[in-house]
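The other protein chains are all here in position, but one chain of the complex has been omitted.
Which chain is which? They are A and B, in the order written, and residues in each are numbered from 1.
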Amino acid sequence: MRALIRIAITGAVLLAILALQLAVQAAFTEYVQRIVLLAGINVILAVGLNLINGTTGQFSIGHAGFMAVGAYGAAFVGVKLATPVHAALGPGVLADALIFNLALLAGALFAGVSGLIVGMPSLRLRGDYLAVVTLGFGEIIRILFNNATFLGSATGYFGDDPSGLPAYTNFFWVFAWAVAIIAVTHNLTFSQTGRSLTAIREDEIAAEAMATPTTRLKVTAFAISAATAGIAGGLFAHMQAGVRPEDFRFEKSIDMIVMIIVGGLGSISGAILGGIFVAVSLELMRDLQQYRLVLYALLLIVIMIVRPEGVLGTRELHHLFRRKKPAPPSPPSATPTEGA
Amino acid sequence: MRILRRTLISGLCATALASAISCKKAGQASGADNTKDAAEIVIGHYASMTGSTAHFGQDTDRGVRLAIEEANAGGGVLGKKLKLVTLDTRGDSAEAANAVNRLIDVERVSAVLGEVASSLSLAGGRVAQRRKIPMISPTSTNPKVTEVGDYIFRVCFIDPFQGKVMATFARNHLKLDKVAILKDVKNDYSIGLADAFQKAFTAAGGTIVVEQSYSQGDTDFSAQVTAIRGTPAQAVFVPGYYSEVGTIARTADRLGLKVPLLGGDGWDSPDLFKIGGEAINGSYFSDHFAPDVSTAKSQAFVANFTKKYGQAPTGLGALGYEAALVLIDAIKRAGKNDPSAIRDAIAATKDFDGVTGKITIDAQRNPQKSAVVLKVEGGKAKFETSIAP
Partner (left out) sequence: MTQFFQQIINGLSLGSIYALIALGYTMVYGILKLINFAHGEVFMVGAYTGFYAAGALGVAGFEARNQGFPLYLALLVLIIAMAAAALLGMTIEFLAYRPVRSAPRLTPLITAIGVSLFLQNAGMLLFSPNPQRYPAILSEVRFEVFGVIVTNIKLTIFAVALCLMLGLHLFVQKTWTGRAMRALSFNIDAAKLMGIDTNRVIRSTFAIGSGLAAAGGILFGLDQITINPLMGVLTGLKAFVAAVLGGIGSIPGAVVGGLLIGLAEQLTAGYLSPEYRDAITFLILILILLLKPEGLLGIVRVEKV
């Protein structure tokens, strides 16, 4: 019975997204549609990064590297799969959907594995050191792609077609994956495992003393967040003509950090808001072109000084809708009865 | 239930924000249908105005802007004034695509100019092609850029041609057998040009003794120069941008590497001489026009540019100006402010007399023009020879 309800909800959500896609495509210009897609991809990035930076408290500032692995992986696999799948299923929406999702999963797998490779040695370190090491790994990944001739090195990977990579990414896929990732992350965060992760954030040594397998959990969370960055990368790759190493510089990692900081480190809804905020604000700030990056940096500093917990802190949006529990009945008066 | 509710709320927020953005701009129909009745002709330019390659984008934009202003001073085109909108791509390919979309949907451009980097032109070009807005790249040299579709053009050499120019010059003119290559691996222009040179030079019977590399933005070249010093190279082909070439020349001079350097049009900038000083004398590079054997038109351009901006133009500035001129000429010939007519007019450009020589756009939408090889002497570039396609 529960399974049926679950399937029904999933179906309903997917239909809602499809309906929303038609509405968005009818109402908005291509320019705005693209921004909406980028916002959706940002949401995936932010929610994924929040799992390791926010919930588990392990600060990684090199996640652009995993996005790159996912992007290149998905692009490469997608191009290679196109011919056999089209031969088997013919051209059309079904074949494209199959290729795309397989490519995304491949990208996520590659990214997850690189997350494991990076995480295992790095997560022995704490705080600032972990941050710098992840930064280093992010840069190393980018340098490796820059030197990979079979992937186009600095020019980038554009697939085999002169017009670039096939444009599989659209509203439906971005938001379907976004909802899926949000659901999974939410369930993970509010489960027993999630509580262990939060425990690691709050006091790692105490958690260790309480027999929490901290290293295993940290590395797993890191790998999962790398995989989600990989999905985002794959989605990103298929709305561009190609992927280049320059698109995954340190600045991209900083963008991701800003997303989760603004919304609130440790809050999934905060990450969602932050992701949307970054995509939208960069466009709105366009009129201040020259000063855009300066203001962006100032924003970061000011937030840290004035309200470091961001908009939501570690709370979730739906906590605001929780009905207040009625106050428990006051205990029988402990004071001796007054004289009549 | 909570998940569903929260997702819906987030979705609504997102849609609300999206509608907020779109409402900010005036109500728009799809695409560029409304350009015909506009009081101005709007031209878009997307370039890296901020970020690590900001100086290239800004250089190009200065040239474009000058051309537009001169056209407006001369009465405009088809009786209307030209309006230039420049959008920043931050050196990012996602931004390049965003910028082109915004130019089309929000600014209602009839045509776009851009970008400097080939990979960014590929990103923006795909959008322009799909939306059927003609695009002219001033400086992207990778052959793939114009292969995106029939709405994409360029006014600069493509890598295979320019590489062959310098290879022919090195082999036939300078009679060199052994050359080393020092390329910028972070820059697709440099990689493409190095590849083309290597192919052409070896095909003509020469040998490449060693290939060294650096990254755009590097300042220390002592390792590479020291390595080249130990080989029998008679010259070094450095197909990079002026920002690094000057320093490379000085480093070579300092470390006792006395052979001439060879390069491409990325060298073209007053900064090359400022930074390279005496070390760059005796080197050669290919370019679009020679400052000392130039036409009245190009001399006027240099003078006007210097007057307006207080600095002499770089090759990028000249190409930006050229791209704008070709576009303006095409609009005049098209006779109407219609993107597809403009596209046809650009494709029909024949013997257009620009500042970088006579331009004819061929069937692959690339320009057929001669290259000149310049020699650096006494802190100036002097005409050495010219090589036709």
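Here is the rule we use: contacts are C-beta pairs under 8 Å (C-beta built on N, C-alpha and C of every residue); 3 or more make two chains touch, one makes a residue touch a chain.
Worth saying up front: this structure is predicted, and the values here are computed from it rather than measured.
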item: Residue touching the undisplayed chain, where the options are B:D220, B:D362 or B:E377; value: B:D220
item: Touch with the omitted chain, as defined above, among B:L174, B:L255 or B:A341; value: B:L255
item: Hidden partner chain, touching residue among A:A39, A:I231, A:L265 or A:A279; value: A:L265
item: Missing-chain contacts mapped onto chain A; value: 59, 61, 121-122, 124-125, 127-129, 131-133, 135-137, 139-140, 143-144, 146-147, 205, 254, 257, 261, 265, 290-291, 293-294, 296-301, 304-305, 308
item: For chain B, residues in touch with the removed chain; value: 50, 52, 54-55, 58, 185, 212-215, 217-220, 222-224, 226-227, 229-230, 243, 246-247, 250-251, 254-256, 271, 274-275, 277
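Here is the rule we go by: only the chains that are shown with their structure count from here on.
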item: Distance between the centres, which are taken as Cα means, of chain B and chain A, whole angstrom; value: 35
item: Interface residues, chain B side, partner chain A - complex; value: 2-11, 13-15, 17-19, 21-22, 28, 30, 49-50, 87-88, 90-94, 97-98, 101-102, 104-106, 118-119, 122-123, 125-126, 129, 131, 142, 144, 147-149, 185-188, 191-192
item: Complex contacts: residues of chain A adjacent to chain B; value: 9, 13, 16, 20, 23-24, 27-32, 34-36, 38-40, 43, 146-147, 153-156, 158, 162-164, 175, 179, 182-183, 186, 236, 239-242, 244, 246-247, 269, 272-273, 276, 280, 283-284, 286, 289-290, 292-293, 316-318, 321
